[in-house]
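Removed from the display is one protein chain of the complex; every other protein chain stays in position.
By letter and in written order, the chains are A and B; residue numbering begins at 1 in each of them.
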Amino acid sequence: MKPEQFLFGCAYYDEYMPSSRIDEDYKLMKDAHMNVIRIAESTWSTWEQNEGEFDFTSLINMLDKAREYGLSVIIGTPTYAFPSWLSDMCPEVLTETSTGRALYGHRQLIDITNETYRKYAERVLRKMLDIIKPYNDIIIGYQLDNETRSGGAMGKDIQKVFAQRMKETFNGDLDAFNLEFGMDYWSNKVPSWEAFPDVKGTINGSLRAEYKAFLRDIISEFHAWLKNIIDDYRTPSQFITHNFDYSWLGYSFGMQPEVNQAQAAVSCDIAGVDIYHLTQESLTGAEIAMGGSIGRSLKKDNYLVLETEAQGRPSWTPFPGQLTLQALSHLSSGAGSVMYWHWHSIHNSYETYWKGILSHNLKPNKPYFELAKFGEFMKEHGNDISYLKKTCNVAILLDNRSLTGIDEFPLNGEEAFKGDPEFDYNHMMRRWFDACYKMNIETDFVYAKDDFSHHKLLIVPALYSASEATVKKLREFVKKGGHLILTPKSLFSNEHLKVYHDDQPHGFTDLAGATYDQFTNPVDVGFTGSLELTGKASGIMEFYSPLPTEKATVLCSYDHPYWGEYAAVLRNGTVTTVGCILDEHDTATVVADALCNAGISIPDASFPIIVKKGVNKQGQKVTFILNYSMDASEYVITDDCKDLITGESHSSGDKVLLPPWGYKIALT
Amino acid sequence: MKPEQFLFGCAYYDEYMPSSRIDEDYKLMKDAHMNVIRIAESTWSTWEQNEGEFDFTSLINMLDKAREYGLSVIIGTPTYAFPSWLSDMCPEVLTETSTGRALYGHRQLIDITNETYRKYAERVLRKMLDIIKPYNDIIIGYQLDNETRSGGAMGKDIQKVFAQRMKETFNGDLDAFNLEFGMDYWSNKVPSWEAFPDVKGTINGSLRAEYKAFLRDIISEFHAWLKNIIDDYRTPSQFITHNFDYSWLGYSFGMQPEVNQAQAAVSCDIAGVDIYHLTQESLTGAEIAMGGSIGRSLKKDNYLVLETEAQGRPSWTPFPGQLTLQALSHLSSGAGSVMYWHWHSIHNSYETYWKGILSHNLKPNKPYFELAKFGEFMKEHGNDISYLKKTCNVAILLDNRSLTGIDEFPLNGEEAFKGDPEFDYNHMMRRWFDACYKMNIETDFVYAKDDFSHHKLLIVPALYSASEATVKKLREFVKKGGHLILTPKSLFSNEHLKVYHDDQPHGFTDLAGATYDQFTNPVDVGFTGSLELTGKASGIMEFYSPLPTEKATVLCSYDHPYWGEYAAVLRNGTVTTVGCILDEHDTATVVADALCNAGISIPDASFPIIVKKGVNKQGQKVTFILNYSMDASEYVITDDCKDLITGESHSSGDKVLLPPWGYKIALT
Partner (left out) sequence: MKPEQFLFGCAYYDEYMPSSRIDEDYKLMKDAHMNVIRIAESTWSTWEQNEGEFDFTSLINMLDKAREYGLSVIIGTPTYAFPSWLSDMCPEVLTETSTGRALYGHRQLIDITNETYRKYAERVLRKMLDIIKPYNDIIIGYQLDNETRSGGAMGKDIQKVFAQRMKETFNGDLDAFNLEFGMDYWSNKVPSWEAFPDVKGTINGSLRAEYKAFLRDIISEFHAWLKNIIDDYRTPSQFITHNFDYSWLGYSFGMQPEVNQAQAAVSCDIAGVDIYHLTQESLTGAEIAMGGSIGRSLKKDNYLVLETEAQGRPSWTPFPGQLTLQALSHLSSGAGSVMYWHWHSIHNSYETYWKGILSHNLKPNKPYFELAKFGEFMKEHGNDISYLKKTCNVAILLDNRSLTGIDEFPLNGEEAFKGDPEFDYNHMMRRWFDACYKMNIETDFVYAKDDFSHHKLLIVPALYSASEATVKKLREFVKKGGHLILTPKSLFSNEHLKVYHDDQPHGFTDLAGATYDQFTNPVDVGFTGSLELTGKASGIMEFYSPLPTEKATVLCSYDHPYWGEYAAVLRNGTVTTVGCILDEHDTATVVADALCNAGISIPDASFPIIVKKGVNKQGQKVTFILNYSMDASEYVITDDCKDLITGESHSSGDKVLLPPWGYKIALT
């Protein structure tokens, strides 16, 4: 049920074209050694322009020709955008939030729990699945929806479902609910399950966060619902996937707040990801590595890159060589495919300036020719360097409830959503990920539910929300010898963002060997101590003091007339505890110290030279040496190896010169 | 009916606790020599979770135990937050503004004129007052509501009341109303009192300001309504108060725009205030002094500090010693209490990171121990240094209509609310207050209605709105020898913000000895003249020219190729007129000049040493010398005195060294 061949291709939209030119386009793809297209999502109004009037001509054309040109096809469900006649018929299809009912137009403003939506979505989907059955020879898989969202739906109907869930969670005990969520505050006590107040205006961060968690859950359920429908049609060899995406800062940046991806991926045979990133001077490979690690984390397996940029936004126009370097970056993280969004640039609407491989004139251009050359290379070497298996000593713990927790209760103590973006969950998490990335320590991402006992070092960034079960699991990890870095704001509240009312960090003071009951926002505060921290504390300073009953070593204290008595970083056995946000250098220093403590060696090479490793199907160790730089960079070979392309042998200690944005792939 | 004992305590919320622990908490309070708690406001949904179902168990527990531990109690009315069943039953309870009907959740989004709200609020209040009657021995007073607001209510019903008020104000003369408010402009003429247009969208600044004044008035009426209910229950020894708060810049900054506090305080026996301020390096005492002066202004008497911060926001975590310095700062302004918001940090909802005395672990911590020490000190000295009577030579005139006026007609001439915050009313007012504060000139605040004839110098900041009666009163003050500083934008419009159509400043050109009919926003304009102004004009330059008929002295002119002919500062007899906004140094220079002219001597010591004086019940002069600095500061004793704590005698000329954030209290 999973793809095994390297997939190289793009999304294709015959229906967006100024005029149909399938033959011309497919021929260009084949010439570039592409072997797969992704079609049919977001096209409901094309298949069903008026209610009940179906026309799949364009789809059939695309499939007929795909067979002719030997292209495999991934079929998307046409569910994430919907025709205007549907919301004309039933306005409740559109999400309602605290700012009112959404206006028709944008995608993913659907209440995906709405019954009318479900009814008509199922009808068009089944019609389509029925009609494409004859193409099972070329259809290799299905994509559930597209970057699924709940649209922040807070209408009456869906809120009833939420109230019911709360009732179930608390076994009908309203007092317990009111106490757990602190509803007495400002007279917000819930009178009864039946009169559960509209949460649109709530000032209760725990409740709002719980609602967001609920919205994440319904996405997983929606995926399961779609999967069940597809299961009625698909053959055993056809896989199901979904294109998971990331938090967005104009590019893929961190964990997606609106989806519980590991849960939503249960309905997939293989995870897919959409990764967009800066290029030109700003191409670092970090977002590709982060997105890849998250991709691997979802099914603990390889993943497909279902979307990434060819040209993309105007500022992303790639330098020569970058498209190749980017594709190899994906593969070195364990990807099984590189698929571009999208084949051709669009001539109207929202993404006119999110360019595809072809520019608006639809002719072969520089990106096309570079990709064609890469396609030729992959035709020969695809099996050697795709679907690589990876083993990492270090894992970073991700948690969606903690992300929401930091949004609701930002470090500066302001009300929800007024925090400094520099100190949101993903920015704090990225400091640790990036530090590892730049020193060539490859990392896995794990979730509290996972087994992470085989990792040597676990980094726990901003785990604001930690259930008792999670605390217990972390304790066990440490007790069995695992190394752990505990960072600020961790273990502060439970799964409902109720702050623990005993000593912080909750349930961990003995392992940390320290505790605190005060904190502040630092202003120009540096460090003293044995660990050479050169920067300033930022975001928050937790006033840690070692417990007299433990033997914690204070690695660093604050350089401050009053706060100097508190520890900034301390180590107790295998646990390193950090009380403030550190800058890039200092984060790396703490990571290096913990790695050293955990017996993990740190490579000599560091960014802009990035080294990523995996094992291919033939059992060969594949090492990618990637140069993310405008300048040529020298790299010293660490193990005897053979160059994949030239076949040349290198011995440990050999120096090789990588051209700007260049690479070397070594086999051992 | 007024408290006489020094009150030391905090707000307490049994109902917010993760589990009830009244005994433990009260014991800690007693150990810290606290003697009062404030309870019961914002708890409606706790007392009446469903309509008509009352349960005051938690309240009774708190009172029973308070008697046991010897704590006095101030009871708040549970009216500023309301249960969701009330707005479910009657959505009109929620305020409607130009952006629509408020969503349930936040506090103070109530239309306090709504009849349904009043009906149910009265019922729960009377139930509560009835039930707590047996505790009259420990209940020392009541607090009306909490930082009362109108929520900007602009629904249909309340607007009808407004139209009726307008009709009364103008004795039914619609033409007079239309003329006074300039309603012909852009075809906005009101057709009839019955068809008074919705003011939500008005572009008429006078009308919007009048509506805001109306909203202030209904707060005063609401207070009177609450007082009348309480009067049915209270004993003669129980006082009524209210916790008045300030304009908010992340901390208490200036006059509260939404409440006519002096009017709303008519229903109180003693005024209460909520003062929050920056701490750490930013602790200056200025906000405490300003808030205290406003507190004194409301009843021309002492006041209670009902809320101030212990730890508060993360960035406010106090340095050692600051909590003590802050408490003394309040007392030195004439406070009768220091009460913290709040006892314990909250584990859920909106103010989780507005920490109380105890941190989230609910154990004694550094702030608790410092306050306990302060409590011990006050147990001995409380009567000597609380409820001090103060006499100030200088007064600053405050005016709410002028504040709104500057909001509606900002200095840059842009439409409402697009002004530069640096030049809003409170910022302009604070320049004068702060100048006095830093040179150790203590000031009173007065209102136009007050008798301020006993002050030697009256500072009039930005009195944009001045009725003919006010102008007359200011004239009389000057004519009787009073000194006055008239600042920019003063006496420009009448009480309805209709600009006066004669020479500016209206009705004062003879006393100012000057007039202007043009002004501009200065760009890099300095000064020339006898008064040594070193900065630049900002905000506005009024083009003052001396009247040939008067003998005004131009103290400063503008340094500008074209505007050089105009006066920036001039003096005519006892009136100093300032035509532009001055920087901190230049404001102080003008104040010093006026003080000198008025025969008021300026102390040698200045900020960070702050000296504040008062007379205690025993008739002793108490002098607080407060060091708002990270560094020790030397102070030269000016009068023979005795140290309150050590009993040590000091002679004039003695030098004493105050430690960082330290203080000395001297008796003479």
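One rule holds for everything that comes next: a contact is a pair of C-beta atoms (placed from the backbone, for glycine too) under 8 Å apart; a residue touches a chain by one contact, two chains touch by 3 or more.
Keep in mind that what you see is a predicted model, and the values were worked out from it rather than measured.
Novice: Return the single residue from B:45, B:58, B:204 or B:443 that touches the missing chain.
Specialist: B:204
Novice: Check each of A:5, A:97 or A:365 against the chain that is not shown and name the one that touches it.
Specialist: A:365
Novice: Among B:303, B:353 or B:519, single out the residue that touches the unshown chain.
Specialist: B:519
Novice: Looking at A:107, A:167 or A:642, which residue reaches the missing chain?
Specialist: Checking the options A:107, A:167 or A:642, the one contacting the hidden chain is A:107.
Novice: Across the whole complex, list the residues on subunit B that are touched by the chain not included here.
Specialist: Residues 98, 179, 181-192, 195, 197-206, 409, 411-415, 493, 497-504, 517-521, 523, 540, 561-562 of subunit B touch the chain that is not shown.
Novice: Please output the residues of subunit A touching the missing chain, sorted low to high.
Specialist: Residue positions of subunit A that touch the missing chain: 13, 15-16, 18, 42-46, 49-51, 78, 81-85, 88, 102-107, 280-281, 311, 313-317, 319-320, 345-354, 359-363, 365-367, 630.
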